[in-house]
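Removed from the display is one protein chain of the complex; every other protein chain stays in position.
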Amino acid sequence: MDALKVVVLAGGNSTRFAPLGDKNLFKFLGKSLVEQQLSQLKQHGFANITVIANPNSYKDIEAEARLVDETIRVIAQDGEGQAGAVQTALFGSPSIGDLLVINMNDIFTPELINNFTAKLPGLRESGRNLLTGYKVTSYFPGGYLVRNSQGFITSVMEKPGAGNEPSDYVRLVWDYFHDVNQLKSAMAEAGSQKDDVYEVALTNMMTRGQEFVMLEYTSSWHTLKYPWHVLSTMEYFLSSIPEPKIDPSAEIAESAVIKGNVIIEAGVRVFEHATIKGPAYIGKNSIIANNALVRASIIGEGCVIGFASEVARSYLRNKIWLHMNYVGDSIVDNNVSFGSTALTANLRLDEGTVAVNIKAEKIDSNLAKLGAIIGADVRIGVGVKLMPGVKIGRNSALKSGLLINIDIPDNTYADTLQTLELKPNRINIAEKSREHSAIK
Amino acid sequence: MDALKVVVLAGGNSTRFAPLGDKNLFKFLGKSLVEQQLSQLKQHGFANITVIANPNSYKDIEAEARLVDETIRVIAQDGEGQAGAVQTALFGSPSIGDLLVINMNDIFTPELINNFTAKLPGLRESGRNLLTGYKVTSYFPGGYLVRNSQGFITSVMEKPGAGNEPSDYVRLVWDYFHDVNQLKSAMAEAGSQKDDVYEVALTNMMTRGQEFVMLEYTSSWHTLKYPWHVLSTMEYFLSSIPEPKIDPSAEIAESAVIKGNVIIEAGVRVFEHATIKGPAYIGKNSIIANNALVRASIIGEGCVIGFASEVARSYLRNKIWLHMNYVGDSIVDNNVSFGSTALTANLRLDEGTVAVNIKAEKIDSNLAKLGAIIGADVRIGVGVKLMPGVKIGRNSALKSGLLINIDIPDNTYADTLQTLELKPNRINIAEKSREHSAIK
Partner (left out) sequence: MDALKVVVLAGGNSTRFAPLGDKNLFKFLGKSLVEQQLSQLKQHGFANITVIANPNSYKDIEAEARLVDETIRVIAQDGEGQAGAVQTALFGSPSIGDLLVINMNDIFTPELINNFTAKLPGLRESGRNLLTGYKVTSYFPGGYLVRNSQGFITSVMEKPGAGNEPSDYVRLVWDYFHDVNQLKSAMAEAGSQKDDVYEVALTNMMTRGQEFVMLEYTSSWHTLKYPWHVLSTMEYFLSSIPEPKIDPSAEIAESAVIKGNVIIEAGVRVFEHATIKGPAYIGKNSIIANNALVRASIIGEGCVIGFASEVARSYLRNKIWLHMNYVGDSIVDNNVSFGSTALTANLRLDEGTVAVNIKAEKIDSNLAKLGAIIGADVRIGVGVKLMPGVKIGRNSALKSGLLINIDIPDNTYADTLQTLELKPNRINIAEKSREHSAIK
C-alpha cells in the first residue's frame, strides 16, 4: 500500500458553520478532528497523507497534524470549494500512482476504512476506481449513485427529490482513483466551471468508460456541515467511551456524584453536590462547581461550570464561564461567559422543530430541541435569554436581561431601551416588617 | 339504613374555579375527591348513592365512581345551580323514603358522618329533618342557622353581615329530609325562582312546621369554592399522612434526602442531591431531578420537577414540566411546562394579602402568600415571571421573558414588544481576555 496517496480535504470556508470556528479543529474527547482522523489513517497504514487546509487555520491544522506524524503534508488551499481543494492537492504533487480523496469532517466507523483496505489490492489489480455509497432509507438531499447492471457507477444524480431517487445509495466523499492522471486530465477538461468541477470530472471519467465500483457503507456517518451537527457528532463520540476514566490529578469532592462513562482530564475539580452523568467529557483544568449538573456533554479546557448550572447535551469549547445558567442542546465556541441566570431556551413553545438562518436561508435542523450557537469571544449579560436556534457572532456582547430572538452579527453590542419610572414608595417597609413575624 | 337515598352534588359549573378543571376530579394523595368521598360513604354503609355530575365531566366522574362501587348512579345535571342538581336527583328517581343531600367538594373529618349516622335512627323515628351547623368564631359570609327555644331551626339567614349574626352556626350542605316528597312539593311550590329555589323550599318547609334539628359540627371543614382552596385542602390531606411510604419500584439516588411524611408512588425517580420534605405526595412515574426541592406539596403523575427547581406548598396536577423554576403557593392543572427560570412570585412587595379576579370581582384570598393559578395545557416561556394571584387560561402560551401581572384568558398567546438595538462592539474581547489571568 506504500504508494497510495491520501488527500484529506479540510479547506472549506465553513460559512454555513459560522459563527463557529474551523470545524476541523473542534475537539471531541480531547482530540481535534484533524488528530482523530489522521491517527486513524496512520493506524491503518496510510503513509502518504496530504491535508488541504483553509488558509486561515492552516497553522493550527498543521500543529494538529504534527501531533500525529511529522511526515503528513499540510497545504493551504488555493481556490474555492472542493474542486479547489482537490486541485491544490493534485497540482502540488507529482502525478503518479493512485489517490484517495476524503473529507476531514466526515466521521465514519472503522468499518469503512477496513472494507476499503480489504478492497484496495483488487482495485489496484483491476485498475478500477471506487466511490462510496451510504445506504439510506429515506430521502437525503445529496448525490445518488446510479449503477448499471454490472454494478458499475454510471453517474451521480444530485438531489433528485423525494420519490425520484435512482438508488438507495447516497455518495460519500471517500473516492479512490486508480490513476491520479486520469482525474487530473478530467478536471482540466471540466475547466473553469465553478463549484462542481470535481463532480463534472467524475462524470467525464465515467463517460469515458473508466470503471467505478461502489463501496457500500451502512454504519453511522456524521458530518459537520451545519453548526448543530456538532451535537450529533458529539453524541457519536460520547457513546464510544468504553468506560469511566478519571485522571488521578482531578479533585472530586466527596459529595459530588459521577455516574456512567465519564472522562475527567488532568487538573479538573468537581465541587460539592455536583453531578456528572455520563456519557460526558470534562477537559483539562475545568471546574464543575457546587450543585452543578453536566450530562451528555463535552466541556473543553479551562471552563468553569459555575454554581447551580446545568449543561445538557451541549458542546462547550475552551474557557467557557457559566454561573447559574442552563445550557441545553447548544454549541459554544472558545472564551464565552454567561452572566447569572442567562440561559438557552431549547424548545419552541409550539414544540415545532427549530430552524436556523444559514446564509440567506432558513434551514430546518429537524431537531425538536436545539439551543444557541455561540461564536468565540462573546459576553452574555445576566438574565439574557437566547431563543432556540439563534446564532451569536464572534466578539459580541449582549446586554443584561435581553431576549435574543434574532441572530446577532460578529462584533456587535446588543442593547435595548428600558425606561425606568421612579415614583415615591408609599409603603414604610421597616414598619411593615415589624408587623410581620420574624419568619414569614 | 337500607332505604336512605344519598344525593351527592357535583354538578356545578365551577366558573369561580376557572381556569382549573372540574374540582371534583382533583386528586389528593392519589385519589380524586369523587373517589375519596364516595369511598367514605360506602365505608359507612350508605348503599343508595346518586351523584349529580356536571355534563362536561360526567364521563370522568362516572369513571371515578366506578372505582368505588358499580351500584352508584351518576346522572348528568339538568338545570343550573344547586337547585338544578337537587331537582335532577329528585325527579329522576322514585319519590319514597328519606334523603341526604351533600356536596362532593365539602371535605369533613369522619366526625360528621359518624355523628349523623348516630342520629339517623332517631330522625327516622321522629320524622324530623336535619340541617348541619358549623360553629364559627368570627364572621363568615354564609347562611346562619336560626333556632327557636326548642332547638328547631326556623330559618336560614343569608350573609347577615358581621355583627348581625343570629347564631354561631353557619349552614353546611349536609341536609337530611325525612320524606323526600315533602321536599319535592316544597320545591315545586318555590317555583321558577332562579338561584335559591332550594333555599326557598327549605324555608317553606319550616314555615309549614316541618321540624328541622341541627347537627352541630366543630371539626375542620374544607371546600373548593375558589382556586386557592386547593391549597388549604391539600394541606389538610397532607397532614393526614400517617407515615412515610415509598413504593418499592421507586428509584431514589443515594445522595437524595427524603424527610418526614412523604408518599412516593410507583415508578418515581428521585435524582442526586434532590430533597423532598414532608408532608408531600409524589405521583406515579414522576421525576424529582437533581438538586430539586419539593416541600409541603402534591405532585401528580408523570411530572418532571427538573434540575434545581423548587416546589413549595403547591399543587401540581399531571404532566407538569419544570426546569430551574420556583413554584410556590400555586396551583397548576394538567400538562403545563415552565421554561428555565420561569417562576411564580408568591408575595407582594408591599406584603399585603393577594387578591384574585373571580368573574368580574376582585376577591381577597386573605393569603399573604399566593402564587399563580394555571389552567391545563399551558406553555410558559423561559424567564417568565408570574405575579401573585394571576390566572393563566387553558391552552395559552406565554412568550419568554414576560412579566405577567394580569390574568391571561384561555387560548391566548401573550407577547410584548422588545426592540433590539444593535451597535458596534467597541471592545476586543479576545484581547481583553488575554490581559486577564486565566481564573478571574
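Should a chain be cited, it is by its letter among A and B, assigned in written order, with residues numbered from 1 in that chain.
By definition in this document, a contact is a pair of C-beta atoms (placed from the backbone, for glycine too) under 8 Å apart; a residue touches a chain by one contact, two chains touch by 3 or more.
This one's a predicted model, so the numbers in the text were calculated from it and none came from an experiment.
J.: Among B:N164, B:S249, B:N366 or B:N411, exactly one should touch the missing chain; which is it?
T.: Selected residue, touching the omitted chain: B:N411.
J.: For the chain left out of this view, which of A:V180, A:I258 or A:A397 touches it?
T.: A:A397
J.: For the chain not shown, which residue from A:T137, A:Q150 or A:N428 touches it across the whole complex?
T.: Answering carefully, the residue with contact to the hidden chain is A:N428.
J.: Among the options B:L293, B:L322 or B:V354, which residue touches the chain absent from this view?
T.: Among B:L293, B:L322 or B:V354, only B:L293 touches the chain that is not shown.
J.: I need the residue numbers on subunit B that touch the omitted chain, in ascending order.
T.: Within subunit B, the residues touching the omitted chain are 255, 257, 259, 273, 275, 291, 293, 302, 304, 308, 310, 319, 321, 326, 335, 341, 343, 345, 347, 349-350, 376-379, 383, 385, 387, 395-397, 402-404, 406, 408-409, 411-417, 427, 432-433, 436, 440.
J.: To test your reading of the contact rule: which positions on subunit A touch the chain that is missing from view?
T.: 253, 255, 271-273, 290-291, 307-308, 323-324, 339-341, 347, 349-351, 368-369, 379, 381-383, 397, 399-401, 418-430, 433, 438-440
In this section, only the chains that are shown with their structure count from here on.
J.: Averaging over Cα atoms per chain, report the distance between subunit A and subunit B in Å.
T.: Whole-Å distance between the two chain centres: 52.
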